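Note that one protein chain is taken out, while the other chains of the complex remain in position.
On to chain A.
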Amino acid sequence: MAGIKEDQWFKRRYTPVNPVEDKEATCIDDESLTIHESASSEKDADSSTLINAFELIGMSSSLDLSGFFEKEDVSERRMRFTSHHSPKELMERIEDIVTQMGFVVQKRNGKLKVVELHKDRNSPVNLSVAAEVFEISPSLYLVEVRKSCGDAKLYRQLCEKLSHDLGVPRSQKLLNTEFLV
């Protein structure tokens, strides 16, 4: 097997599937697939427009076919919870928490992107996470935290901390953190 791998013929067409490298290489950046961002000019960091039914529905994991290509269950890549804090407050709190954890934050169009710069070797990014706040009613907001690529354990730590600091009720926590069991 090793001999075959060394051969020039093999190397020509073969792309090694290295789980670690692969994650980095095929990091699906949510920013790149967000359509029409420039049009949503009303959405800034301080406000969010009232969610419509289809935006809510579209959040279903069952409608997320990325499961075909991802090894982890969607619950290990995405967390959602509701909160009564205002979007501004939520974003600020999230930003504080993640900065304390050593992450770098980028803000764009009402969304927050969290990136941790990897310390060693050649991998520049170890974790890429996006957070977004949606308004369900004037006093109720939905927060979604999505991992676009990176270390699962690190992501779980981040979610735990966020849940804890933002006071996510147990019932929601249970469903979101099934993977922690």
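By our rule, a contact is a pair of C-beta atoms (placed from the backbone, for glycine too) under 8 Å apart; a residue touches a chain by one contact, two chains touch by 3 or more; residues count from 1.
The rule we apply is simple: contacts and distances are computed from a predicted model.
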| item | value |
| --- | --- |
| Name under which UniProt lists the unshown chain, selected from "Calcineurin B-like protein", "Cytoplasmic tRNA 2-thiolation protein 2", "Exocyst subunit Exo70 family protein" or "Two-component response regulator" | "Calcineurin B-like protein" |
| Residues in chain A touching the chain absent from view | 10, 13-17, 22, 25-26, 28, 32-36, 39-40, 50-69, 72-74, 80-82, 136-137, 140, 142, 171-172, 174-176 |
